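What follows is one structure encoded as structure tokens, with my remarks underneath.
The complex appears here minus one protein chain, its other protein chains still in place.
Right after this comes subunit A.
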Amino acid sequence: MSQTNVVSVPRPTAVRIPLREIVPWAVFTTVLALLVLLFVTTEAGAVSLVSDGLVHEFVHDGRHLLAFPCH
């Protein structure tokens, strides 16, 4: 009786996603996030991939107010 009571304690933390399910999504998300971050924070500042400053100027205020180096 007491044993079954121990089992009955609800365990909302039982979720544990297998690592091999996470890894591909983690790689995908990290690459995507880094790409977005590059454009928001660095493009045409210290690094210049595509533009002549268009992206830089467009997100300029966000870059400053998110505390990234710009000027």
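A few remarks follow.
Operating definition for what follows: contacts are C-beta pairs under 8 Å (C-beta built on N, C-alpha and C of every residue); 3 or more make two chains touch, one makes a residue touch a chain; residues count from 1.
Criterion: contacts and distances are computed from a predicted model.
Not shown: a single chain whose UniProt protein name, out of "Ring-1,2-phenylacetyl-CoA epoxidase subunit PaaA", "N-methylglutamate dehydrogenase subunit A", "CbtA family protein" or "D-methionine transport system permease protein", is "CbtA family protein".
The omitted chain makes contact with subunit A at the following residues, 1, 3-5, 7-17, 19, 21-22, 25-26, 29-30, 32-33, 36-37, 39-42, 44-48, 52-54, 56-71.
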